[in-house]
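Shown next, in structure tokens, is the structure this report addresses.
Heads up, this is only part of the complex; the chains shown haven't been moved.
When the chains are written out, they are named A and B in that same order, and each has its own residue count from 1.
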Amino acid sequence: MNNLTLSPLKKLEIILEGAYQEFATDLLDHAGVKGYTIINNLSGKGRQGFHEGHLMFNEEDLLIMIVAAVPPELVEPILGGFTPFFSQHSGVVFVSDIQVMRMVKFKGGE
Amino acid sequence: MNNLTLSPLKKLEIILEGAYQEFATDLLDHAGVKGYTIINNLSGKGRQGFHEGHLMFNEEDLLIMIVAAVPPELVEPILGGFTPFFSQHSGVVFVSDIQVMRMVKFKGGE
């Protein structure tokens, strides 16, 4: 397995309205993220609390989830970049630990 | 980043037949889960073992994955709530550690 690499990275799962896909992918591009995958046509619901019934997402919204694997040092700048957006728009970002198998040909000049 | 919060939570990924979506989201609602996202139109296959060929999912089933971020103390009650269901129906629940960026406006009265 001489060309198999497993790198510890952070997985970002960014859930937001599909209308803002380009804003989000531009932000990732400019942060130096090298790739992402988008899951389309999600539905969702969120609210402030069970009794309040304030919706975070409308059931009719077209949501997307953008999945990206990034070096740990990019997490904070990316989240910081999303902060103004999420103060105005619905959505959530999940951050988790992953290892990524990626072939050398895709590794670029790291 | 004065209004950026990163909270350690558990991610639940509940995969089951789409026909039971309302059962599952009602269970989450009653457990106090404040939001979830649903990935529709999954396909899948499962079996008891390679040779037996007992299918957990039929290839024709319409599966969904419900993704929810919950406080750690909700994991056991939620899984317990699903136990009777999964003793009768196909499906699986993945539990993993995540951190969630969510704006203060969505945090409710925690």
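In this text, a contact is a pair of C-beta atoms (placed from the backbone, for glycine too) under 8 Å apart; a residue touches a chain by one contact, two chains touch by 3 or more.
Quick caveat: nothing in here was measured; it's all calculated off a predicted structure.
Colleague: In this structure file, how many copies does the full complex comprise, given 2 in place?
Modeller: Altogether, the complex is made of 3 copies.
Convention: only the chains that are shown with their structure count from here on.
Colleague: Could you work out how far subunit A has to rotate to sit on subunit B, using CA atoms and steps of 5 degrees?
Modeller: Going from subunit A to subunit B via C-alpha fit gives 120 degrees.
Colleague: Starting from the mean Cα coordinates of subunit A and subunit B, work out the distance between those two points in Å.
Modeller: Here subunit A and subunit B have centroids separated by 19 Å.
Colleague: Help me check something: in the complex, which residues belonging to subunit A touch subunit B?
Modeller: The contact residues of subunit A facing subunit B are 15, 39, 41-50, 52, 56-57, 63, 65, 76, 79-80, 82-83, 86-87, 90, 92-97.
Colleague: Where on subunit B is subunit A touching in the complex?
Modeller: 1, 3-4, 6, 11, 25, 29, 32, 34-41, 69, 96-103, 105-109
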